[in-house]
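With one protein chain held back, the other chains of the complex are shown just where they sit.
Chains here go by letter, A and B, matching the order in which they are written, and residues are numbered from 1 within each.
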Amino acid sequence: MSGRYDAIIIGAGHNGLVAAALLARKGRKVLVLEARDHVGGMLGDADFRVAPLPYALRPEIIRQLGLPPQLMGTSRPVETISFNPDGAPVTVLGGRASGVDADMAPAYATLHARLGRQAKALGVMMLQSPPGLGKASFSEMAGLARMALKMRLLGKTEMRDLLRIILSNAWDLLNDEIGDGPLAGCLAMDATLGGAMGPRSPGTVLTLLYRMASQSSHGHGLRVMPEGGPDALVKALRECVTDAGGVIRTGAPVAKILVDQDKAAGVRLQSGEEIAAATVLSNASPKITLMNLLGVEHLDGEFVRRSRNMATIGMVSRLDFDIAQMPSLGSGGEIEHGQRLVFAPTMQAIETAFNAAKYGNLPERPVFEATYDATAKRFCVTAQFTPHDLKGGWTDDAKEKLASSVMAALEEALPGLTSAVTTRRVMSPVDIETGYGASGGHWHHGELRVDQLLMLRPFDGAAQYRMPVKGLYLCGAGAHPGGDISGAPGFNAARAALRNGGH
Amino acid sequence: MAAKAKPVPQVALGLEPGPFHDRLVEHNRQQSWVNWMGYASPSVLDTVEFEYFAIRNQSTLFDISPMCKYTITGPDAEAVVNRLVTRDIRKLKPGRVAYCIWCDEDGNVVDDGTVFRLSGTEFRLCCQEPQLSWLEDIAWGFDVAITDVTRDIAGLALQGPTSFALLKDLGLAGIETLKPFGIADFRIDGADVTISRTGFTGDLGYELWMNPADALKVWDALMDAGKLRGLRVIGYEALEMARIEAGFLLPKVDFLSSQTVLRADRANTPYELGLEWLVALDKPHFNGRRALLDLSKQTPRRKLVAIEIERDKPAHNALVYHKKTREVGQVTSALWSPTCKRNIAYAWLEAPFGQSVTDNLWVEIYLQKEIRWQRRMARCQLVQKPFFVHPRRTATPPADY
Partner (left out) sequence: MKYDAIIVGAGHNGLTAACFMARAGLKTLIVEKEDHVGGAAVSLSLTPGWTYSNCSYVCSLLRPEIIRALELPKHGLQVIPYEGGGVFNSKGDYFAYMSDHDALRRELIRHSPRDADGYERYSRAVMRQCKFIKPLLLRTAPDPASLKPRDISELLYILKRFHNLGPREMAETVRFWTMSIAEYLDQYFETPMIKAYIAGSGIIGTGLGPYSPGTAYVLLHHYMGEVDGAIGAWGFARGGMGSITQAMARSFEASGGEIRMGSGLDHFTVKDGKVRGVVLENGDELQAETIVSGMDVRRTFIDHTDEKELPQDFVKGVKRYRFRGSSGKLNVALDGMPSFTGAPRDASFLRGDLHFLDDMEEIERAYDDWKDGRWSASPYVDFLIPTQIDPTMAPPGKHYATIFVQYAPYELAQGEWDDANREAFAETVISKIERHSPDFRKLIVHKEIRSPKDIEDQVGLTEGNIFQGELTFDQLLFNRPVPGYAQYRSPIKGLYMCGSSTHPGGGVMGAPGANAAREVLADLGHRIDMGMSA
């Protein structure tokens, strides 16, 4: 074994890169090992990206890592067009909705602002290590206390309101405030996309708040496309690592995490090469890290059981359509580069799509979001609910069926699109699982639910980045605070490793 | 419309007859049964005193079929068992038995039992509580098969000074070479019987394992041979007396499995139970190792101790006091030992009592005399287990009596 590295990061997803960058900038010798031939994980493959629509990295992380401020400063929020089969589409940008009834727009603005404040109070925990249950340290408790205080500062009414809705469902909340329709459908997509819950499932307000807690210089809850797209983000992170002396190796899949005397000792690559390091951070999902890379022989049976029980059924497929010529919207107007289209005309439509998936079937009418990349002449679609455990498996026929149903829906909004499509590609949750180390093909490496958040993320006993084998850390979306492109799990994990001496 | 199928009979209510039930019924003159894992197990057959003295003086039969039994087989069997129990099972050779405990991730004892190593890749676990899901959790990800064989194997404890002579009379060639914790296969009246030199009495004794279909045949052969050796069928109560004398702990009486407690702090660590000699912290990872490593450096919150009490009244369910005033613990098992002529008990003592403070301890005994209750404070002292030891237990070859 060679001993040139202080820390090895398994996986060059954005969280792995954030963790590596922070460690490298603190003077640690880091090596990032990536199985694929590109870095950036789900953001990385320019040919067929899992996550074409990133959220902003947390501004604190951009600052601390000295990333180019353009990533947060000049990147622009993405406007959403929510398709309406019965009329003109609804356009949403932050708290502003147009194309809706005159009284709905202010109701929506009020709701958006209120949720934003509530999300911000909860968001305090994003860059905190979650407290240990029953044995929290002072600083961990201080984090919780700060969140409680922030909640209290919302005022009595809003705090009570938050405590009422926090475990509730998006369906009831949105029906109460804005009624069902394209606008509610658009919000409910935010609340459900990536998870295995329909809008009627309790817990979807929390996922909505989670999305709303994302921060950028343009405000909260916005999808933000950095200038240059995801490639710019990935490039900035990669350079941040290498500029600080970190080494990134692609095409270097890890076979095993090596353990000596109950401590992490390094990794063995699939090539057989062994690399020593006393600190190992894994950006792979918790299940893959623990059960495949580490091995259950190092873990207690109950710990393994909790890990197995973690809910990780991915429901999202990605489809790319290369098109010769973008048609106009049926309702008039053109799609612009970078715009986001949501095809969820009602919450009911989302719930109906979810119904089929509950039983392992593909919905007749999937709901989805799509972005148009004018440079590549490509329509990038993220469709749900397409279960990882699809009955009959993800055969070519199944993929074909999914692509056709998406096309049919697109055709309604963009007449003539079908004939304009030159190629189409489908990436199922199974493809995402095998390609990106995400158990169940789950975007967030595990369902974002109360029982898998904070001190329970990814599961009880594994929630503070540190794994039972000393020197091994989780730094991916499976760790607190969870998925999307915030960089927070990687950042927090690196800090945990530094606190523990992570040398 | 569902097919006009025959109704599925309802499972039996109440106690179930075990493989030896027909014979036990004949001997159970007291008609007194206790529930052991749903089986009818004799409590007292005749007279508890005589049954007890037969354990220490002649030989005795007790049906242990209700014990939970599991086989663990496959290439990873050793790894799985070693991951399960706290002892280093790699040192256990085929044909040997080891008394073991296993712990949860917090280092609390899940259960105790005996591990039989039948071959390099086959183990059998005998214990009190059902463990299937626990075993499957431990074995997840390993190449082993776990089978519940509780109902496939009948068990009979043959215990007492004449037990060896009895087996020899049956013509079991080689039984004289079977060492304590050894296992060997024999035939009795045409039936295959696996015999282990193990038991719960602290005396010379064997446990016989067989196919339930052969149970009555083996029983009859033993009873027949036992006529010359004073063999007596015994019940649970007599065994319990011998068990206490021998220094063995009984789950649900002396301690609770961490899996069954409703209050987290009622579970017990090996250090509290005085079973630290069973914990091999130096072997590779096993369930609870990290927690046990921490616990091994701490003073146990409480300790299960063996005590001897002045005078002769057994201290059943008694509270223990320091200086007669401060309540510091309670008795779990108590007995006037007819063989040792000592008033003995196990008691839980909260730290520091029983550890750094061992003097001036008293038990509070309630005595009923002609429907009037009397309270008596009796001084007690910490002593070492076991209360009863006899060289014949371990002598190989054993003596005839």
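Operating definition for what follows: contacts are C-beta pairs under 8 Å (C-beta built on N, C-alpha and C of every residue); 3 or more make two chains touch, one makes a residue touch a chain.
Not measured: the values here are computed from a predicted model.
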Contact with the hidden chain (one of B:D46, B:D88, B:E122 or B:D148): B:D148
Contact partner of the left-out chain, one of B:D265, B:D282 or B:E370: B:D265
Identified contact with the non-displayed chain, of A:E140, A:D172, A:D322 or A:D389: A:D172
Contact with the hidden chain (one of B:L13, B:A173 or B:I371): B:L13
Footprint left on subunit A by the chain that the document does not show: 132-135, 152, 156-157, 159-161, 163-168, 172, 176, 197, 200-203, 305, 309, 311, 351, 355, 358-359, 449-451, 455-456, 460-461
Touching residues (missing chain, whole complex) on subunit B: 1-5, 7-16, 35, 37-38, 106, 130-134, 136, 148, 259-260, 262, 264-265
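Keep in mind that, in the parts below, only the chains that are shown with their structure count from here on.
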Distance from the mean Cα position of subunit B to that of subunit A, given in whole angstrom: 53
Subunit B residues within the subunit A interface of the complex: 79, 83, 104-105, 134, 137-138, 140-142, 284-285, 287-290
Contact footprint of subunit B on subunit A as seen in their complex: 262, 291, 295-305, 308, 461, 468
